[in-house]
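As you look at this complex, bear in mind that one protein chain is not there, while each of the others sits in place.
For chain A:
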């Protein structure tokens, strides 16, 4: 059979010669196999970079439970009415058609590290030479007493984008003037550090647009401080005066429980009543990471900072929110950055391609109000101890409107860029 590179294959497939997909399976025999669990910002990027850079020398399989992927990043902008749900939802079709990646739509149940095999929920097995684990986060339901998976239907967390995001949007849009919103913010470490506060900004934006001056938003936070705090609080005072109250632990004294039936959040200080209660509980690495023995007592997975390789298994890499990435925050940008390092290390392992020193970067943009965007970011390098920050920046308080608008427009450009980088073109 004529060997064609994955790039060439992509061109053929794009021209409509889709029947070529079949021989690709056949040719997979004997080639080194990489399996990636999780098709988010980390996993899909890793799959694409390995397939793109290894030509047809490596067989790449991406396992993802959902047929499409809705990005957590920019899901707050959907809540605020700036984006449609469709515009933040992406297909895996391009990864399959243009990069020759085998996309398996199913749930990875377990990893047999001794046999180097992934067991799917339907009992089938997928063997690997190298495995990249990118399951994202799981929620620790009982970290907030009274909260549960069932309670999330009434008090949505919406910390995994999808049906929960739509549920929160519906509840937000149903709020009437004078009704109250309460958010229970998560403890560190959690996915997307500025996310809860951008979300509150979007809540306030929707209320303000409707002229609902009698509605208030209360944040009950287990943390004494939060990401971009000065920027958010300045923005809230400017755009939503008197609408948002933030209570740290020194004020509320501790979150005792939530009660979905009554919409109450009990703290040492007081009981807060919400017509909409958004509970974002504590988080840990996706379940499969723990069941495979990759996570440590922190609930997340220790990795080698130079390669993203698991500290407990040389054949396994852990990237994205599930790993312990030192100074890097848990974000889509970070996961995308870590994926490229892991992809390079995997290629080096399997086909002896050149491995350059790891470089990592992250920027998190947040929207406070229309055309008022802020950002925080850093670059990182691997050290023996951890992935360590080498330089960083943050938007300044008191910036002019033009700068903030530029920052917002930049974030829109970044969204187009990173989703193309993750899902291909």
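Rule of thumb we're sticking to: contacts are C-beta pairs under 8 Å (C-beta built on N, C-alpha and C of every residue); 3 or more make two chains touch, one makes a residue touch a chain; residues count from 1.
Criterion: contacts and distances are computed from a predicted model.
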| item | value |
| --- | --- |
| Candidate names "Tryptophan synthase alpha chain", "C-type cytochrome", "Amino acid/amide ABC transporter membrane protein 1 (HAAT family)" or "YdbS-like PH domain-containing protein"; UniProt protein name, chain not shown | "C-type cytochrome" |
| Residue, one of A:72, A:255 or A:418, that touches the chain absent here | A:418 |
| Interface residues of chain A (partner: the chain not displayed) | 49, 333, 336-337, 340, 344, 354, 356, 359, 361, 363, 375, 377-379, 381, 390-395, 406, 409-414, 416-418, 420-421, 425 |
